[in-house]
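Let me begin by presenting the structure, written as structure tokens, before commenting on it.
What you see is the complex with one protein chain gone and the rest in place.
Chain nomenclature is as follows: A and B, assigned in order of appearance, with residue numbering initiated at 1 for each chain independently.
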Amino acid sequence: MQALLTTLLFVAPGWVRDWITHEKQPNVFWSEYIVWPLIQIVIVVIVVLTLVAYLTYLERKVSALIQARLGPMRVGPWGLLQPLADGIKLLIKEDIVPIKADRAVFLVAPIISLVAAMVVLAVIPWGAAWATIANVNIGLLFILAVSSVGVLGLVLAGWSSNSKYSLLGALRSSAQMVSYEIGMGLSIIGALMFARTLSMSGIIDAQQTDSLWGLGYFLYQPLGVLVYLTSALGETNRAPFDLPEAESELVAGYHTEYSGFRWALFFMAEYSSMIVTAAVAVTVFFGGWYFPGLGLVKNPTLFVLLSIVIFGAKIAVLLYAYMWFRWTWPRYRYDQLMELGWKWMIPAGLANIVLTGVFYVLALPKAQGGLLGFMHEEKGRLIPTKLGILYFIVTGFVVTIPIVWGLLTTINRRSRDFNLHEQRQLQVNLRRERLEKMLQQGAGTQPAEGGQ
Amino acid sequence: MQLHGWEAALFYVLAIMTLFMAVFVVTARVAVHSALFLISTLVNVALLFILLRAEFVAGVQILVYVGGVMVLFLFVIMLVQTRAEEESRVRLYTGQTWPAVIIALLLAGSFYFAMSPAQAAFRPPDATTAIAETAERASAGAGLNISKDTQEVGEQLYRQAALPFEIASLLLLVAMVGAVLLARGTKQEKYYE
Partner (left out) sequence: MTVLLALLLQTPPRAGGPPSPGPVATPPIYGYIPIVIFFLIAVLLPVVLLGVSRLVQRQVFEREKLMPYECGVDPIGDARDRFSVRFYIVAMLFLVFDVETIFLFPWAVIYDRLAVFGLVEMLLFIGILVVGYYYAWQKGALEWA
């Protein structure tokens, strides 16, 4: 009897215990872990959804301006209400489920995609102190893990539609996403060696002490940044890697059969994963919500508000870069895309880890077996000295990049597929040889090859 | 470490959900539906890991199993034509059902007897130790109130288990070679050699 009571009391919530014992305990649980996060989450969801809507508007505006057009101008001033109009249009559109589709999977797939893209927003440090929703030990791993689940949503969508275009598009995009996921994972390891934590807030704190004026690890890890940004483009299926949505070949890729708001869910997932990859890049490489001079602000509320603004501004710059890339570079061919992922990004990521490891060990304090002693211990953390900062920047830019570039060009020297110029030259040379042979055989004899 | 309060309740809810999902994996007729149920089983197991303070393992569970192995499974299911089996009116429960149930029960029984020594040593959870543990963990997080799980995993793996770790890399090598060997065709062979 007593055992049963014990068990029951273990399961009972705090207020039941308070009621039984008539003793009010200071309980921060509800305010700290339920109510405040709930407010934050609602704000973040609303802001991100608005941002997603306006990203589509920006995408059209930026593309229009790049192509010397005006873009949407009809709905509201400068077309500012266009996203709203689009949203209403999508809401009242018919939601079609094809006859031959696997109904349950077809209905669930976009929800999986969207949930995987949205949940990671919980661990992103939107700002200092109270602006972060959840700070967990495995923050970065959590983001990588949950966003990799998004691939499943798209494979399932392609399979369940029972349409050839959908299936091919899904296969292509999932193969592309998993290929670039590896490059993405490898590229951030170098920064982690400096940060020594997977917690997102922890990484930002580490950058403030470790890097030059708290600017970020991109100074130490230029190659890591390059690999990360390239892989992020591939991972989010953005141009120039937008093969799954190559309209000219595959209609619309994995969401060919989707219509109405269910299609919009895929769209939202895509754009919010764009925001997430930009936010991770900002957190890991560009100093997060910190910017030199922010420490001068003494008012804590103003400090946090400014930190949120800085974080948003950094993300906005990266998002603009995404759109800029889209209208600057032509689309890759699928074999080139896979080649870039497997033969350039992965070796570059691995070489970056090895070189960073070597340089790091050399810079350790002499007591710990380092040769140069460019680091000293402060509050239980190893921090590079002034000379150490210079050393890491120089090794990053002047040593790592040339070495890795040399390595990559050496191992890829035989890949003619990747180099379009080379490929064209090959055709030109072949043609020239054939023509010369024909000329040598003389004008009188009939050329063996026709006009092939 | 012992769970109590809400955590214990959550543990039982998740455990029962895991079991149900696992049963659905076996009983679903369409292979892709089985895969979907397997995904939810694996996610539930990851949540159980988080509940048991193994955060890093939970992350690995999602990244490798849900994001990696399940993609491979779906590719395999799509690669092999299972259409005929899905649409046929063949009974799902055949003569194999009862032997399978008996073997499952035997397995459960052997698990139970293997676990019983540990069960005997089980003390009812003591509130004081739990609180002490909590306080200790909170102070270990250097005021940030986050655990040091990844660091602990690293210490164990790269100091105590350095040799098994290198052996794991050999296993990965074998897996890679196997994958390449299995899937190459004769045409490819001719082209690249």
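We adopt the following convention: a residue touches a chain if its C-beta (ideal position, glycine included) is under 8 Å from a C-beta of that chain, and two chains touch if they have at least 3 such contacts.
Just so you know, these numbers come straight off a predicted model, no measurement behind them.
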{"item": "Which of A:T256, A:T277 or A:S307 contacts the chain that the document leaves out", "value": "A:T256"}
{"item": "Touching residues on chain A - with respect to the absent chain", "value": "2, 5-6, 9-10, 17, 20-21, 23, 25-29, 32-34, 37-38, 40-42, 45, 90-101, 110-111, 114-115, 118-119, 121-123, 133-137, 141-142, 159, 161-168, 171, 174-175, 178-179, 181-182, 185-186, 189-190, 192-193, 196-198, 251, 256-257, 260-262, 265, 334-335, 338-339, 342-343, 346-347, 350, 353-354, 357-358, 360-361, 364, 368-370, 382, 417"}
{"item": "Chain B, residues in touch with the chain not shown (by the definition above)", "value": "7, 50-51, 53, 56, 60, 63-64, 67-69, 71-72, 75-76, 78-81, 83, 124, 126-128, 131-132, 134-135, 137-139, 141, 145-147, 150-151, 153-155, 157-159, 162, 165-166, 168-170, 172-173, 175-177, 179-181, 183-185, 188, 191-192"}
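Assume only the chains that are shown with their structure count from here on.
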{"item": "Length of the line joining the C-alpha centres of chain A and chain B, rounded to whole Å", "value": "26"}
{"item": "Touching residues (chain side chain A, partner chain B) in the complex", "value": "3, 6, 10-13, 102, 104-105, 108, 135-138, 141-142, 144-146, 148-149, 151-152, 155-156, 159-160, 167, 171, 174, 178, 181, 197-199, 201-202"}
{"item": "Partner chain A, residues of chain B touching it in the complex", "value": "4-6, 8-9, 30, 32-33, 36, 39, 55-56, 58-60, 62-63, 66-68, 70-71, 74-75, 78, 124-125, 144-151"}
